[in-house]
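Right, I'll just put the structure down here and ask away after.
One protein chain is absent from this view; the other protein chains keep their places.
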Amino acid sequence: MPTTLLKLSCPDRVGLLSRVTAFIAERGGNLAEVHQFTDLEAEWFFTRMAIGTNTLRLPLSSLRAEFSPLAAELGAQWSIRREGEKMRVVLMVSKLGHCLADLLWRWRSGELVCDIAAVISNHDDFRGMVEREGIPFHHVPVTTANKADAFAQIERIWDETGVDLVVLARYMQIIPETLCERWEGRIMNIHHSFLPSFVGANPYERAWARGVKSIGATCHYVTGNLDEGPIIEQELVRVEHFHSPGDLLRLGRDCERQALARGVRWHLADRVLLHGKRTVVFRD
Amino acid sequence: MPTTLLKLSCPDRVGLLSRVTAFIAERGGNLAEVHQFTDLEAEWFFTRMAIGTNTLRLPLSSLRAEFSPLAAELGAQWSIRREGEKMRVVLMVSKLGHCLADLLWRWRSGELVCDIAAVISNHDDFRGMVEREGIPFHHVPVTTANKADAFAQIERIWDETGVDLVVLARYMQIIPETLCERWEGRIMNIHHSFLPSFVGANPYERAWARGVKSIGATCHYVTGNLDEGPIIEQELVRVEHFHSPGDLLRLGRDCERQALARGVRWHLADRVLLHGKRTVVFRD
Amino acid sequence: MPTTLLKLSCPDRVGLLSRVTAFIAERGGNLAEVHQFTDLEAEWFFTRMAIGTNTLRLPLSSLRAEFSPLAAELGAQWSIRREGEKMRVVLMVSKLGHCLADLLWRWRSGELVCDIAAVISNHDDFRGMVEREGIPFHHVPVTTANKADAFAQIERIWDETGVDLVVLARYMQIIPETLCERWEGRIMNIHHSFLPSFVGANPYERAWARGVKSIGATCHYVTGNLDEGPIIEQELVRVEHFHSPGDLLRLGRDCERQALARGVRWHLADRVLLHGKRTVVFRD
Partner (left out) sequence: MPTTLLKLSCPDRVGLLSRVTAFIAERGGNLAEVHQFTDLEAEWFFTRMAIGTNTLRLPLSSLRAEFSPLAAELGAQWSIRREGEKMRVVLMVSKLGHCLADLLWRWRSGELVCDIAAVISNHDDFRGMVEREGIPFHHVPVTTANKADAFAQIERIWDETGVDLVVLARYMQIIPETLCERWEGRIMNIHHSFLPSFVGANPYERAWARGVKSIGATCHYVTGNLDEGPIIEQELVRVEHFHSPGDLLRLGRDCERQALARGVRWHLADRVLLHGKRTVVFRD
């Protein structure tokens, strides 16, 4: 069944859900899946609606045009999108390929529905793995000296591919703040700790030294403040005294793969709504 | 904020959510929390709405009366209830008191909002524990010979207390089928296995013998078919080869306590909707 | 079967396990349960042995005396103790009684084998709950002005009861450093966050503000550095955007209860071995 996705957030008010659902019902839309959440502290309303379009009495462009004045009145951030319309994704990676390999597999098997427009790396190691999937691979080395140039080149690739989502799949360079701001809510990172524990470098070694009984990974949107961005998903695994720092690395890889894959999947399906430092995730 | 709870399930159709939310909006109701789920296979619609009643322009009895024709038209099962209106609960227990003690503690501390109208047991062991909480305790021994009489007496207590929910908190007698039918969806049991594994007696011993790597507990509504009722909640814990059958018993107790406490909490807040052999749980 | 517990840690060397097991075998001891761990980074050896004493050819005091020279040679920290010999425990609590009630229940039902010598609180709220279990209750108010006196009184109670383990079951006063040092490895706390996240006050509110997707509780030994002590156990629960700070409090309580109960149980059974900032936990 062809489906249209409406994603919307706005200040809360009486009758909000009624007005939005009436708008859709009047145009023949059938709600296949509705999520709604009201943050009572922030007085903010969030919704995601999957609308069956078989019975819809107007094309998508008209639906958008007619919804626009209502959205303006509500002061809403919103999007209306055909479900099949694939987002364009750029993956970025450094030396550790487990997340990259995992995302490629899920993409090839149809679990992640998107176009992977490019893979960018500061190393050349994964060229073969990427190109045999028919995906362009860009080797953009980053040094202290060339950092500005390198990220200018990276930004050019993002622009040329018309990227909807950048995924840092264990990319170990810090994204310049100007890029973070321009692509706010569209750059996703996997951090190899259960944030806010062990912000920064070598989290597994530090987790071992602290003697924690679980370790984890955090998928979050990237902001100018390192490891401080809004959290989308976290995955954890129990560890014990007999796990060495090397064991934590190994166990953590599975957490990283899963937290990142879920975060990407949910973003691609318009299931993540940002509000300040928190996210609303209508997971599947 | 005073709140009214609407719980409703009915066959799915176009415009359903719009009609229900319009009904509420027209009467000044503010939706504080909305859950909605459409089972696309069963073509069935489920909703639970928490309506702020400060701005509502009519008393609860009128709201019910005015909603009645709409509900009839939709072919809906529904209820409208003031959130503060406490359900009346009867707890039943045999020899193992960990679930009973846990429920009493959660009730006393305000985590479970209800009236505990009575505790019924086929043993006299927990009289002191119950009566010091100011709750009537009924000792109703059950033997093969007196089973019909015993359950007639139990049914009388249920009737006299006007019970909304019966909780079998490790009650080891089988409830007669006629009672299961009359109180369908209002008798809740905790089974000490991860159903459908280990239906019947001695599940921990059998889990040990089978060498499973996790054990669990299942909170479900009681039907005429033993351990076959709709599942509300399950809780699990990992086990290893070094856990003896006795260890499984101990570890399982924590699963039982938690799965049952959550099931009770969600039922009391109208968060569990039954449909055939499955439940929809809008958990908190 | 009567059992003797040997707990030992010392620098690693070749033949260590052989020498200790030979010592026991030569005296007729049968090893019912053996745990052994070598920290290859610290080059430190840890063991716990449960020795069946039916066949042991000498009394416990002689076993200790004969083991003493070997232990000295190995530079070991060690204890030999009859399993049935109950540790003496003092519980301390402030205003939140869920951990206290949970520990009392587990103690009464035989899950925690110990003598509860006293409960100390800076409030009088739980006197009834404690005294009806036949346990002495001490109300020791703590203010900024009387802090030194109050803790002198507390230390006196610890001394008089001959306490083996002090459990801070949501006790909200900071233990003076001198007491932390004197009772190193014998004071256990439950912190209501997944440390090292949210050290300090109001962890649930801060977890909510940060938007984490799991919250937890940490059972640890108390040292002079607040919330920095060696971790014994942690328990976690997934949370979502719809959980309010109040929901986190509620969900966290179950984590606190379980992490603390397990920590206490393992300490009472000589299953926790301290080494620097980390613990070795031979859990059951």
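Lettered A, B and C in written order, each chain numbered from 1.
We take it that a residue touches a chain if its C-beta (ideal position, glycine included) is under 8 Å from a C-beta of that chain, and two chains touch if they have at least 3 such contacts.
Predicted model, so just to flag it, every value in this text is computed and none were measured.
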Inset, instruction - Taking the full complex into account, find the residue in A:98, A:186 or A:277 that is in contact with the omitted chain. - result: A:98
Legend entry - Candidates B:94, B:234 or B:258 - the one touching the absent chain: B:234
Legend entry - Residues of chain A in contact with the chain not shown: 97-98, 101-102, 105, 109, 111, 132, 242-243, 247, 250, 254, 258, 284
Inset, instruction - Considering the whole complex rather than only what is displayed, give the residues of chain C touching the chain that is not shown. - result: 14-19, 21-22, 24-25, 28-36, 38, 40, 55, 238
Legend entry - Where the missing chain touches chain B, by residue: 37, 39-41, 194-198, 209-214, 216, 230-231, 233-234, 236, 240-242, 244, 277-281, 283
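The criterion applied here is as follows: only the chains that are shown with their structure count from here on.
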Legend entry - Residues within chain C bordering two or more other chains: 242
